[in-house]
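See below for the structure under consideration.
Yeah, one chain of the complex is gone here, protein chain that is, but the others are all in their spots.
Then we have chain A:
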Amino acid sequence: MSARKRTLLKVIILGDSGVGKTSLMNQYVNKKFTAQYKATIGADFLTKEVQVEDRLVTMQIWDTAGQERFQSLGVAFYRGADCCVLVYDVNVMKSFDNLENWRAEFLIQASPQDPENFPFVVLGNKVDVDGGNSRVVSEKKAKQWCTAHGNIPYFETSAKEDYNVDAAFQCIAKNALKNETEEEIYLPDTIDVTQNRPTKSSACEC
């Protein structure tokens, strides 16, 4: 346990209920997936140390409930975010349509200093389902949306199969760092950075 000066990056994961926010976070931080996660009530977060280029940063990943009527809580949780991850389920059209709302809601509630350039990352999750046969949102369509909203980086993921999850979060960390705030924080060293795989920065389209 040490008290060193670290960079704390606050990342918020948003998206419709059931798209896999909790699963993605747990897959990334704890390297596990279970079909038995409960619906998130309120909010929670996990932290993970990541190396971005030559810097060691701590990512604090916030997972909130997906049902929109809980969003009045958002203000408290979104404050001070460095990056916002928008997740949808490639098999559920509505969850894609709602990205627009989630993005707008975030910008209103977090009111970042520079909303135009605030870093977002979009994840299309559950690409594993039914071998891709039940998917209703094409990669092309998703990318178009991202381009139209200021070239938001886009990843297709599967929390279940651990597909592209690391790469996505590596990009998230990198983007968050652009928005960093230096803070003195004291956290137990729970995660060994050496566990982190080499960065797949090529996958990051930013």
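The definition used in the following text is that a residue touches a chain if its C-beta (ideal position, glycine included) is under 8 Å from a C-beta of that chain, and two chains touch if they have at least 3 such contacts; residues count from 1.
The rule is short, and it goes like this: contacts and distances are computed from a predicted model.
Missing chain, UniProt name from the options "TBC1 domain family member 15", "Dihydroxyacetone phosphate acyltransferase", "Multifunctional methyltransferase subunit trm112" or "NEDD8-activating enzyme E1 catalytic subunit": "TBC1 domain family member 15".
Within the full complex, the residue among A:67, A:117 or A:134 touching the omitted chain is A:67. Screening A:42, A:115 or A:132 for touch with the missing chain picks out A:42. Interface residues of chain A with the unshown chain, by the touch rule above, are 17-18, 35-45, 60, 65-67, 69-70, 72-73, 76-77, 92, 94.
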